[in-house]
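Take a look at the structure set out below.
Just one protein chain is left out here, and the rest sit where they should.
Read from first to last, the chains carry the letters A, B and C; within each, the first residue is number 1.
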Amino acid sequence: MIKVAIVGGTGYTGVELLRILATHPQVDVTAITSRSLNGTRVSEQFPSLRGHYDLAFCEPNIEQLCACDLVFFATPHGVAQAQVPALIERGVRVIDLSADFRLKDIPAWEAWYGQEHAAPALAQEAIYGLPEVNRADIADAQLVACPGCYPTAIQLGWIPLLEAGVVEPAQLIASAASGASGAGRQAKTELILAENSDNFRAYSAAGHRHLPEIEQGLRGVQPSGASPAQVTFVPHLLPMIRGIHATLFAKSSAGLSPTELQTLFEQRYKDEPFVDVLPPGSHPQTRSVRGTNMCRISVMQPQDRDTLVVMSVIDNLAKGASAQAVQNMNIMFGLTETLGLESPALLP
Amino acid sequence: MIKVAIVGGTGYTGVELLRILATHPQVDVTAITSRSLNGTRVSEQFPSLRGHYDLAFCEPNIEQLCACDLVFFATPHGVAQAQVPALIERGVRVIDLSADFRLKDIPAWEAWYGQEHAAPALAQEAIYGLPEVNRADIADAQLVACPGCYPTAIQLGWIPLLEAGVVEPAQLIASAASGASGAGRQAKTELILAENSDNFRAYSAAGHRHLPEIEQGLRGVQPSGASPAQVTFVPHLLPMIRGIHATLFAKSSAGLSPTELQTLFEQRYKDEPFVDVLPPGSHPQTRSVRGTNMCRISVMQPQDRDTLVVMSVIDNLAKGASAQAVQNMNIMFGLTETLGLESPALLP
Amino acid sequence: MIKVAIVGGTGYTGVELLRILATHPQVDVTAITSRSLNGTRVSEQFPSLRGHYDLAFCEPNIEQLCACDLVFFATPHGVAQAQVPALIERGVRVIDLSADFRLKDIPAWEAWYGQEHAAPALAQEAIYGLPEVNRADIADAQLVACPGCYPTAIQLGWIPLLEAGVVEPAQLIASAASGASGAGRQAKTELILAENSDNFRAYSAAGHRHLPEIEQGLRGVQPSGASPAQVTFVPHLLPMIRGIHATLFAKSSAGLSPTELQTLFEQRYKDEPFVDVLPPGSHPQTRSVRGTNMCRISVMQPQDRDTLVVMSVIDNLAKGASAQAVQNMNIMFGLTETLGLESPALLP
Partner (left out) sequence: MIKVAIVGGTGYTGVELLRILATHPQVDVTAITSRSLNGTRVSEQFPSLRGHYDLAFCEPNIEQLCACDLVFFATPHGVAQAQVPALIERGVRVIDLSADFRLKDIPAWEAWYGQEHAAPALAQEAIYGLPEVNRADIADAQLVACPGCYPTAIQLGWIPLLEAGVVEPAQLIASAASGASGAGRQAKTELILAENSDNFRAYSAAGHRHLPEIEQGLRGVQPSGASPAQVTFVPHLLPMIRGIHATLFAKSSAGLSPTELQTLFEQRYKDEPFVDVLPPGSHPQTRSVRGTNMCRISVMQPQDRDTLVVMSVIDNLAKGASAQAVQNMNIMFGLTETLGLESPALLP
């Protein structure tokens, strides 16, 4: 059994980790921290977990964390970079679900997040936890930076095209939408149901923090010599709880036929347990991945014109956060990659 | 491995059976029937099941069904009573999720459902599949009639009070509300999102088909000599997908204190794996049982007056239908009762 | 033109007043106060009002308020009782949408709201603004206490029965549900969409602040000598924005036939412009009153038993708050009672 701790267990990625790990046959959750809820039982805070955990939230304690095989950080940005170095030094493995170790370009991180980075060297060593790209490195990693939700959906949708170099990399357009759980479990007026139900809007269209992560990831898979991927990214807020849908537009530069396009995607992901390329003509639905680690993708070439459309859906809390973290854990500890992640989506 | 077939697999209770059984370690689903979708792959109809089933829907075939250990009927009322007798005769075990075998009072069944009953004798032999009441009989049953969704939530909420004889049985009031999946996967204008989102209404307040089932079940647990339970039942339609919430009112006749009330409920359900009595003062939420076989219950005595309030929540498709059917299956086949039903609710 | 001011314009009842008054032909909104948004234009805070108001929020100023014919208080409880006395003294008329002046029983008010009442004498003089009961007194009132949302829906549903003395007043049961806007525009985690969408739950079942208001109102219409109305009231939170649905249960004590019941309701409300008794067998829907001052009511006697069921729907922000306040204003200023309140509901 792998002994794991979760730092920051009161947000949605924390409770999602607890939900998934509750039935994982090789994991024992031994600690979950929260300063504000210190002493409160997990099952009191989250009645859905009654009967699954006897744990209470505790204050973060370095000795307790160091007694674990693996520590998940499910904290706001800024926390992991302060606490992870001590754990790494002591040989503990870490999966960080926050944005702290995703970017290699530290000045960019500091500009987008508006603060100095506390562990820039560690950020260079961290492995970006997108298994479909970095599986081998993840297996050996001590520190994995789990990708953001939008970056996961968007990268998986575009990777086949950019790896193959068949679209113009400087004219990428991503129109994506997320369920409200993506904004976290925060007490903000702008998040209450009466402000968001029966409503739809874009946000951060002038610049969203996930943009540099998306571009870094795409550039990483481009053939050498290609002009660097450049993305216009507009996120939207959906009146629903879970799910990300990315609608991706790219200009074809290689004249692939619809059949070749479809084959390109199917071949790229044929061995991936959590990426499902849908049959030609399909439109993926967010509910088809609700609660799961799946990413479902379709590709189309409308009107036989040169703009290609890729649609990619994930569950923002699952493949977009906590389930992908468990997938990374399975890889790091040599377990079957799908362990604990086998249940179908909750539909309807 | 238990070989099972599902008759009528295109409705919500059918796809929910498929979802649950996909990860059940002791079950092999060998056939799923649908006349209208004969030949269509299950994963084409329900993309959430891609990768989980290779099956295609087939026409019902008695020989194929008889080769199974167990057949689930997930069909509209009227179908099972026509097809089950032949299976029973051949020794196949059956769990019927429809209303066909729930009522012992055949004239009542015929009045509420507006048709002649095709297998009245079999209805007498059928075991009502509420494990919290009939566990022993279910274990030996050849035919189990799985309870309706409202009746499950309402009976579990009132059983402790009626068994103990501490409320006036002739003044029971149930105000209950169901998610829209309770109305099934039907092409009806009155069910479309634009008619039901941001809306709430009662329906069938003058008389709902679940009323006689509720009263039969409650009367079955009353002490002999008690005046028979009589219920006023008003169901409502919620602008959401899954979940039943029953708010139950009863007049206290025995002067129990709040502590005695709480103890009564806790004692009654202390060995039940799927009934969770919440701490005093709690209000159960439907999302706390989403996708699970749990029923969560609270009991209160507002203002210390003599009207008791019980709140009971289930997932209408799970404990209210397909997960309860799997619980019954586990009991019938001597498996651990919770097998395949261990995952926590999907929250948020 | 009536010159009006709104104190506390940033909550939902404030913006709903602005919405309704924007097209009221006899009203000029001259001031709207908010300490926190002092100087911010109304149209900046609420883009739906762009083009309708040039006003900016201002700090409360007694001289400015006293220059108005009428001041609406759309503030949390506690505010109006502190500020209204000075206005009353200066001869300004006031409609308070908060709970401050609704209860005549000051100790009860203080017990339920947990603070000392700052203007108990004024509370005795205030007229309870339910036009269907107090129209004449409202016309002459200087201070109107606008009813709460649940109390409006529930009283209108039961008044015909209690006035006529045809039900047992000590066994009244109200199961009611409200859209999330009823909880106000507050930054609370428990109100965010991801916590409430696809979810249903009761709250404050052990005792809600609207209970004494409901009982006071019902007792006020009972024939003298009747035993006082006593209500068990369980409110629920709906995963939607607007609407209250009250499902009301009462024990018939006079043996009225269904036809007599229907007639009783139709006669009681035949001259009321904003109460609509639906035909026998109907179930009112909250969306049928969305955005309007209407209350729609149905009455039934299920199974010909002695429990009567009344269903009553309103829009909690309209007839349950701001539109009813405008109805009261029309009455107070001798205008046509329906002025500015004529638009049909927004359906779908």
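Following the convention adopted for this analysis, a contact is a pair of C-beta atoms (placed from the backbone, for glycine too) under 8 Å apart; a residue touches a chain by one contact, two chains touch by 3 or more.
Note that this is a predicted model, so its numbers are computed, not measured.
S.K.: Touching the absent chain in the whole complex: find that residue among A:51, A:85, A:220 or A:348.
M.R.: Among A:51, A:85, A:220 or A:348, only A:348 touches the chain that is not shown.
S.K.: Looking beyond the chains shown, say which of A:106, A:202 or A:339 touches the absent one.
M.R.: If we include the chain that is not displayed, A:202 is the one touching it.
S.K.: Please identify which residue in A:113, A:249 or A:333 touches the non-displayed chain.
M.R.: A:249
S.K.: Which parts of subunit A are in contact with the chain that was left out?
M.R.: Touch with the absent chain occurs at residues 171, 173, 175, 177, 179, 194-195, 197-203, 205-207, 211, 230, 232-234, 236, 238-243, 245, 247, 249, 251, 281, 283-287, 290, 298, 300, 302-303, 305, 307, 309, 311, 313, 348.
S.K.: In terms of residues, what is the contact footprint of the unshown chain on subunit B?
M.R.: On the subunit B side, contact with the omitted chain comes from 12, 179-181, 183, 185-189, 191-198, 239-241.
S.K.: State which residues belonging to subunit C touch the missing partner chain.
M.R.: Touching the chain left out of view, subunit C contributes residues 12, 15, 18-19, 22-23, 46-52, 181, 185, 197-198, 241-242, 276, 278, 282, 284-285, 287-291, 294, 296, 317, 342-348.
Heads up, the rule we're going with is that only the chains that are shown with their structure count from here on.
S.K.: Where the centre means the average of the CA atoms, what chain is farthest from subunit A?
M.R.: Between subunit A and every other chain, the largest centroid distance is to C.
S.K.: Rounded to a whole Å, what is the gap between the Cα centroids of subunit A and subunit C?
M.R.: Computed value for the inter-centroid distance: 46 Å.
S.K.: Averaging only over C-alpha atoms, locate the centres of subunit B and subunit C and give their separation in whole Å.
M.R.: 38
S.K.: When the C-alpha atoms of subunit A and subunit B are each averaged to a single point, how far apart are the two points in Å?
M.R.: Using C-alpha averages as centres, the distance is 36 Å.
S.K.: Can you pull out the residues of subunit A that are in contact with at least two other chains?
M.R.: Those would be 12, 181, 185, 197-198, 241.
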